[in-house]
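A single protein chain has been omitted from the complex, and every remaining protein chain is retained in its original position.
Letters A and B mark the chains as written, and numbering starts fresh at 1 in each.
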């Protein structure tokens, strides 16, 4: 088990490393290449939605691809080179090839004065523009009168590409896992989410006897979740719990942003999983900015979908810069994030409502071997768990409620339910009653 | 605007100064004179309710007036003189003219040992008595054997006088502003409330297109609000929000005492107005002592009426003494109080419930010019406001709820609603749905 986890740690980090150099955007060949690499690990289906498709208030944009881009001095030196970092090009830049004055060039350059060594990550998806992103230190040294600028990009009627893996469980009820795949060479945001979702899907796929069906979406941010929701409105009603995964590779403690409902089972389950884990964490209320939880939690969709992160988007200084690189994340953090997700799924899978079959006074635990023989000492932990379960199993509390109210580790509560069921002291409440 | 506010500051203070010397009580010519001065600024109607009129459990008392009062030494020196301060006479004193021993006199003298320079303000409305109020320092120096005492007051079947200004809005629904006018030469309690209510009425009167109707009451405390409620039971149902104004001229921070309901719209609106303002403030739960909110919030009336103050009644040492004078209050504080009331009215006038016309996923803000063009940076304040409004406008939250939940300045939220309506992304929810 220890070994298996070390192996998974390595695999998670390796997947991030493999995907790191690829130039992704909300459409294009970088996304396709990314999905094909994931497909080697888990059997995702790759969907292609044509440009121009109407998706609610939006439209799938033209597909954007890029071959090369640079800024050259008049002496021919490539001082800004897309091949060195795909962050150098403003995402969705229109093609350009011309000689420009330094003044014109500077109008198309994005930089971060506060982090003078970092290349910022910038895009202009829905407003045609071109631009370069460079470090502030480099920016200061631009002093030629003219430069040659090339962006060899293309826009064409193409497709929006996303990956989907549906794993059928005993029930039609679904757990949704969604992660965005539109960012280029940025590790924490969001190759970390992609890697965790991939290996999570692999583990769920191996899981016999799962109760829930699971749906994993590898989608471009915003337009991807909007596209999926618009084309799958009939499936929305089956989604009972969901998580957006992002920023899961840094060394910070966990942050869970609740669903818009605020008290959904997923919200209680994540909080309990965090409490049961050894990890530090913070729980935040929903806000309508961030990643795809914005779409899943829009008022007309209102799914119980929260967002799991370590340090939240926008709150680490490396966010959306070239500093969010392979050194910024580590394999241990990725593996902990995976572990936590498994713990959450375990709670959801096992969160049943039970009925105490013997509700008048306590049952005689001693004669069933469930009670210490020598009275007079303090209550032992196992007995406390039994007493909480029996006391609260009146049909109004699910096992998650009981674990929360009793301050009990969920797995221990679940194990004890199995024992009590075998002893005839507990039975599962029938659904719909 | 700056100039206009400076002018209003001066006018507020000037009105207090003009009213300061008048000897008011719960009935009588001082009240009439006060109302006539207010009438020069706003078109209040002056009501006269005859003595003996039954008003719920009470009866309008006889009218009390006073011409002169003094205590003279045997050598003829007026050592206590009503003409120097109307606080010297116990309110509603019966007429008296006799020579009394120092012992008898002292039984009729009220003083404040803790504030030895201050003349206390005392009344005896419903128990016939006579008396003088003087500073403790003066009291200590009384050492003649006998004094000549005169109180040239009169009781007669007369009237209880109050002022009322009703300003019709588009809706029959009313906002009630009530302020007590029964105190003699006391500035903060309550010439400050009178001045703020007067200029507030003037501003509301000038306001085109107001939604609510407004009712301003200038009434004697307790008996005045009881009289108005008893004689206007048919109007009570139209009062949707209300404020009692008192103690609004001192330099302390604001205090809002909630209505008995505790979660009425007025309670939420005042709290939000205070939060949005730069002023310090404290919110308190309702208690059944204080000013006319006691009557408006009696169990059989139970109107959503709170009480807005700076330092609350009874909590500043100058309260109900001659130290509550023109030096104790200042024009800036009066003007801030006025400003705050305007902010509250603005919230009430604009607190609509909206419906996101595009509730499935976010609408495409970029193509409507509502979104920054360069992605990758942090969310801008204006965009956050838009996202909060759209996310929560599902018909269950009014704009005040949204501003509170999103931590948004109400005016900014309101401005953004106008923009979103123009863009077709938001519409007003129809009433009664």
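Everything that follows uses one rule, which is that a residue touches a chain if its C-beta (ideal position, glycine included) is under 8 Å from a C-beta of that chain, and two chains touch if they have at least 3 such contacts.
What you see is a predicted model, and the numbers here were worked out from it, not measured in a lab.
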* Of B:202, B:320 or B:360, the residue in touch with the unshown chain -> B:320
* **Candidates B:288, B:407 or B:424 - the one touching the absent chain** => B:288
* For the chain left off this view, which of B:42, B:226 or B:385 is in contact with it? -> B:226
* Asked: Touching the left-out chain: which of A:390, A:403 or A:417?
  -> A:390
* To do: Please give every residue of chain A in contact with the chain that is not shown.
  => 356, 358-364, 366-367, 371, 373-379, 383-384, 387-388, 390-394, 406
* Residue ranges of chain B at the interface with the undisplayed chain -> 56-58, 90-91, 110, 120-127, 129, 222, 225-226, 229-230, 260, 287-289, 294-295, 297-302, 314, 320
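Here is the rule we use: only the chains that are shown with their structure count from here on.
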* Indicate the whole-number Å distance between the mean C-alpha point of chain A and the mean C-alpha point of chain B. => 54
